[in-house]
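Now for chain A:
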Amino acid sequence: MVNPVLLIVIPLGLAFVVPFFGFISKKIEKFIPFVALFFNLIVSLRLFPRVLEQPVHVSIGGFVPPFGINLVAGPIGILFTVLIALVGFLVSIYAFDYIKEKDQEKYHILYLLLLTGATGVVLTGDIFNLFVFFEILCISSYSLVAYFGDKTSIESAVKYLIQGALGSCLILMGIGLLYGQFGTLNMADLAGNIKSVHSVSIFVPLVLFITGFGVEAAIFPLNAWLPDAHSSAPSSISAVLSGIAIEVGLYAMIRVVFTLFGASSILTFLMLLGVITLLIGELCAFCQENIKRMLAYSSIGQIGLMLFALSIASSYGITGGLFQLVSHTLGKSLLFLAAGYMIYRSGSMNISSFEGMGKRMPYTALAFTIGAFSIVGLPPFIGFPGKLMIVKAALFEQEMLYTVLIFFILLATVIEGAYYFRVVQALYFKEEKNTQNQKREIAPLSILIPIFILTGFIVVIGIYPKLITDVLVSSASELLNRADYIKSVMP
Partner candidate 1 sequence: MVMNTILEIIIIILLAAIIGLFFLGLSRKIMARIHWRYGPPIAQPVIDIIKLFNQTSMSHGKLFNFGIIFSLSGSVVVLLFLPLGEMCPLSSSGGLLVILYCMLIAPLGLALSGGEAANPITSIGISRKFLLAFGYELPLLLILLTVMTHFNTISIVDIVNMQLQTGWSFQHLPLLLSGIAYILILPAILDLRPFELIQAPQEISSGPMIEYGGKFLALATIQHAFNVFISLSLFTNLFLGGAENPGYFFLKMLIVFIILLFVNAVTPRFRIEQAIKFLWRWPALLAFAGLIIVSVTG
Partner candidate 2 sequence: MNLIILLAIAFGGALITYFLGKISQKIRDIFAVFISLALAVIAACFYNVSSREIYYTGFLDFPFVLRVNTFSWFFAVTIAVIGLFSIIFSLNYIRKRGNTDFYYSMMLLVIASMIGIVLSGDLVSFYIFWEIMSWSTFLLISYNRGPAISAGMKYIIMSVTGSVVMLVGIVSLYLHYDTLVYTELSGLLNNASSGYILFIIILFFIAFGVKNAIWPLHVWLPPAHSEAPSPFSSVLSGILIKIGTYGIILLIFVIIQINVFLNLGEGILSVRYIISIIGVITILIPTFIALLQDDAKRLLAWSTIAQAGYIILGIAYGTSESVAGGMFHFFNHAIFKSLLFMVVGAVEYRTNGVRDLNSLGGLIKKMPVTFIGGLIGICGLIGVPLTNGFVSKWLIYKTLILNNSPFLAFAALLGTWGTILYSYKLIHNMFLGQLPEKYEKIKKAPFSMQLPIVILSLAIIFFGIIPGLPLHVINSIESGFGMEPLTINIWGIASDTGTINMLNIFTAVLVIGIMVWLIFKVSKKSTVIGQYDNYAAGTTVPKDKYNYSVNFYDPLCRMISPYLKDFIDDFYMSLARSIKNTGNGIRRIYTGDVGHYVIYIILFLALLIFIQINWELW
Partner candidate 3 sequence: MDRNKLGKWLQSPGKMGQKYSLHALYFCTGCGIIEIPPTITARWDAERFGVIPVATPRQANLFLITGYVSVKTLRPIIRSYEQMPEPKFTVGFGSCPINGGMYWDSYNTIKHLDKYIPIDGWIAGCMPRPEAVFVAVTHLWTLIDKGMADGYKKYREDYHYYRENQEKILGKLEWPPLFSSKKM
């Protein structure tokens, strides 16, 4: 009998055990996240078939909802769990050779905490518990951004912290307001009580939540921390931040909007916001010379696209948005990992320093290229079905607004293509200026394995999207059917 609690408990426990292993041998430390996340991956995959039939509920301490804290492992929760575990697992392999600084155990502790927080956010059914996990996620990511301890990373971490802390305060205030009115913290219970968001007393918490989670989800104009943080964190952490952290923020936001408030009237606004985020992210990325900032701005754009798709709030739209989310998680993690190692070798984050990398590091460059093509949405990679589904969802609405917006989105895709192709050209078609180190430097296996696995997923799902679409459809129905959610938590 696998229990969703294990998904949180095991990594959390192991995180604090890391220093003790450190007493035994410094070399074991780095395998702890590997083990923990492998376990998580297995458990969540085991849970999958069960969850698809019926969401799994766990009441902590035997309290029945709405009184105790409960975990709700619905399809969407498990989907996120699998993603988190998968990417976390691969990034932990990547970290074997990538993280070489002396404070390794801190890295691994914080890394595990980050993923625990993310897992907690997606699994919990209690709004305050969500906040707590969210804070775990945030605090560990603040510290991980500062991990290198150099000038830029500290600066970014401080800025991230100030904005993030403000966002958390707003969430907490929202929770307080909700609790003051309904006297409960269980999301299903709250949802059952909230009939409309029209009154100010309901609306203000909604707005507070949107803003608070929006900071973490990097919605425009709350996303100023993201380029700094993503570009100055270690690349493995950038991959996790970009691939998981902001998606979890988006998840929280969507969960709140759909399930907690059922606020269908604000969705148009969110959709516009998504398109604006997309355009601004892509435009900013278009002008970047720093590869990691470019990828970071691209993440902003992708988040905007997901927000747009999710805000369409039809089955097609949410499926498309979630597909895009999966593809972005895989693709952007791959890009950060591949770019990270190339940065590690070339010693500079400037795009021009990547010139000639296609010859020096053929596999990494190939993986980067595939990731870039996938993000742009070229078949046969995973980005294409996502794009197709989003276009389909938008056009399905048969409204002029959607058609216009879809053209803006496609314009953004073209801009995105422009800057990604520029990097691809730099990799393959520009001669290296520094002719001395022309020799091939194949990356170590621990770097290549996660990159290859991610590449494999991108290609396989790109060719065979049915692999995940079933899950996505049931996830979408979970998000859309608010009444079912309430009923299943509180029968």
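A word on the picks: all candidates are chains of the complex that A comes from, given by their letters.
Definition applied: contacts are C-beta pairs under 8 Å (C-beta built on N, C-alpha and C of every residue); 3 or more make two chains touch, one makes a residue touch a chain; residues count from 1.
Just so it is clear, the structure is predicted and the values come from calculations on it, not from any experiment.
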item	value
For chain A, as assembled in this complex, the candidate in touch from 1, 2 or 3	2
In the complex with candidate 2, residue positions of chain A that touch it	158-159, 162-163, 166-167, 170, 197-198, 200, 203-204, 207-208, 210-211, 214-215, 221-222, 224-225, 227, 263, 265-266, 269, 280, 283-287, 373, 376-380, 384-385, 387-389, 391-392, 395-396, 398, 403, 406-407, 410, 413-415, 417-418, 421-422, 424-425, 428-431, 463-466, 469
